[in-house]
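Shown here: the complex without one of its protein chains, the others still in place.
Moving on, here comes chain A:
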Amino acid sequence: MSDHRIELTVNGQTRSATVEGRRTLSDFLRIDAGYTGVHVGCEHGVCGACTVIVDGRAVRSCLMLAVQADGAAVTTVEGLAAPDGTLHPVQQALRDAHGLQCGFCTPGIVMTLAALTSDEKKPGAETLLGAMSGHICRCTGYQGIRKAARALAGEDV
């Protein structure tokens, strides 16, 4: 098995590591870097729970290899809230809307919404809801997730 030297930033901190070529980014983040907020739900790119932000874009970390993240800036769900614990607007919107129950799919949903609303982008509700169709939640029936997405799009809910 080939080993590769990689260096990347995770939540603003530089990390270097030697990883096998086959190591997924999700396993690297969870097991090697300790960011267990990255949840692995299906390992085939359907459920969306493992979504993280890589260089500004929401990606499924189960379908990306750690070596492919060499040189990238990665943000996980642990990297969103302010150091004093103040929730990111996406996190706050989901909390206000009761957008989670068991919380297993939640980090992926948070990261997709955070990527789409970053840098003062103001996507419409349709864009956000369209993106949410790539996330499976088995608990909530999506009611709170939809309310949060509409709130983030500036709609009255």
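By our rule, a contact is a pair of C-beta atoms (placed from the backbone, for glycine too) under 8 Å apart; a residue touches a chain by one contact, two chains touch by 3 or more; residues count from 1.
The rule is simple: contacts and distances are computed from a predicted model.
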Out of "Diol dehydratase reactivase subunit alpha", "NADH-quinone oxidoreductase subunit D domain-containing protein", "Carbon-monoxide dehydrogenase large subunit" or "Phosphoribosylformylglycinamidine synthase subunit PurQ", what name does the UniProt record list for the absent chain? "Carbon-monoxide dehydrogenase large subunit"
Of the residues A:8, A:25, A:38 or A:115, I need the one that contacts the missing chain. A:38
Chain A residues that touch the omitted chain in the full complex: 20, 22-23, 30, 35-44, 46-47, 49, 76-78, 80-81, 85, 87, 91, 94-96, 98, 100-107, 110, 129, 132-146
